[in-house]
Structure formats: structure tokens, C-alpha cells
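Shown here: the complex without one of its protein chains, the others still in place.
Coming up: chain A.
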Amino acid sequence: MTDAISASGLRKHFGRTRALDGLDLRVRTGEVHGFLGPNGSGKTTTLRILLGLLRPDGGTATVLGGDAWRDATSLHRRLAYVPGEVALWPNLTGGEVIDLLDRLRGRSNPGRRKELLERFDLDPTKRTRAYSKGNRQKVALVAALASDVELLLLDEPTAGLDPLMEAEFRACVEQERDRGRTVLLSSHILSEVEALCDRVSIIRDGRVVDSGTLSDLRHLTRTAITAELAGPPNGLSTLPGVHDLDVQGDRVRLEVDSDKLDAVLASLTSTGVRSLTSQPPTLEELFLHHYAVRP
């Protein structure tokens, strides 16, 4: 499988601020890739480098097989971008902006445009200065989704959308994936990423600290276990990887590093298990794991 996006060792400074510090990112063709990180971690800078709007101080960025800086214009005909902060010309209508952007990409699709306007419940005759933040976001989304491109770069695209529209957006992204499009979805809304993304890259302080499928990443974190046993447990506290152990009679609650699960389960079954619930780590815990605990 080829890579739609492949960046390695990207570095970028703004004055004395270090925005990117050797960032590596690989997005495979046809996948929805989550790009996770808190505010100011370098997500937008990365996207702007991928778009050729910024030139990296070091490293290489390849998009759809071309150089992100050198081949920017020809690449842009094959991709669509929804910026995190959608700025529109105040005296144009939403419909005019959508048409203009799609004409500039050279890939307008009138049928799809009409369908998307209905799905997102957007009035195209309003001047954009009269739109709310969410409606401005919709203009950019409709323009991007209505053009038949290979790659969608979405920078926090649901900021400002209500839950109904968010659900509509998710359905749209799933459709795009089914059509074989590649999507890079920058976000800090974890449930969105968890629901949509095949693979995830987590960025922190300008570098990717973790990348892989959600199940890959989960191996690195803890599973929460609650069990009712046949008798009092023994030896659990001495097992490696067990945390927050709480024993009340026959009931046990604990967290265990996901790669040390075997030993814990063996210990539990040796006592005899009456009931057991286990919760895999949520993306949120995964995220906090990378951010709260500094190595």
C-alpha cells in the first residue's frame, strides 16, 4: 500500500518558537487518519507545510507522490483543505464561495453540492458576514466534500458544528472512505477520532509521539478490571504492572498495563472468578497518558 502523505523529520521555527521538532507522519492511501494533539502542538503548522504554504526548515514532506512545496499548485487540484479558522469574503454569498473554490480546484460536482447543502442545512444565498461560525465551517466543508478529490485535509472541521451536523459530518467522512478517499483529520475531539479513524498519530510539542491503529496504541496503556472472586485474592499486589489495587473482601478493582494482562488473569482464575468486567482504555486515557505523564 502506498502512502498518501509521508513526512519525515519536519522541523519549523517561528522566530525563537519551535513549532515542529522532527515530525514524522505517514498516512496510507485510503485510510482515515486521526491527527491528535492539544492546542499549539503543531497540527496546523504541519497541515500548512503539507499544503506548501509554509516551507519546512528541515525534513521532507511528500503529498500524493509530489513535493509539498515545489509541486504545491498541481497537488492542490487533487486535494481539498478545510482550515481550522474559516475566513470568507464578507460580501460574497456562501453559494458563491463554494462555487469559486470548487472551480479553482477544477472539480465541481453540482449534484453533490446540492445534496451536501441539504444535508448540512445551509442557505447558500446569505452573505458570509451574516453566517455564524458553524455555518462558515459548513461552507468550507461543503466546498471540500463537493469536489471529487483524492485527499481531504481537515483541520478541526467540526469546531462550531452542532451535534446533528457533527453526526452528518461523520457520515460524510465514512462515505468518503468508502469511495477510496484518504482523509487526514486533525482534531482534539477524541470521540470523533475514535469513531472515524483507522489509524491515529499523536503529536506533542512538534513531534509525533505515537502512531498506529487504536488497538496498537492500546497495548501501551492500562485496562481497568473489576472482578468478584470465589475467595480473597492473593499475590495480586506483587504482580508487575498492577496499579490502584482495591480489595474489599472478595471484590477486586485494579488497573493493569495491557501487556501484563496474562499474569493478572491467571492469578484471578486461580482464586476462582464469579464475575468479571474489563474496560479497554479509551482514547482519552491514551491521550492523557501521553500528555499528563511526561517521560
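To be clear about the criterion, a contact is a pair of C-beta atoms (placed from the backbone, for glycine too) under 8 Å apart; a residue touches a chain by one contact, two chains touch by 3 or more; residues count from 1.
Following the convention adopted for this analysis, contacts and distances are computed from a predicted model.
When the listed names "F0F1-ATPase subunit Ca2+/Mg2+ transporter", "ABC-2 type transport system permease protein", "Aspartyl/glutamyl-tRNA(Asn/Gln) amidotransferase subunit B" or "Sulfurtransferase complex subunit TusB" are checked against UniProt, the chain not shown comes out as "ABC-2 type transport system permease protein".
Of the candidate positions A:Ala130, A:Ala230 or A:Ala266, contact with the unshown chain belongs to A:Ala130.
Of the candidate positions A:His33, A:Arg105, A:Lys138 or A:Arg181, contact with the hidden chain is made by A:Arg105.
Listed by residue number, the positions of chain A touching the unshown chain are 48, 51-55, 72-74, 76-77, 79-81, 83, 85-93, 95-101, 103-106, 124-127, 129-130, 140, 153.
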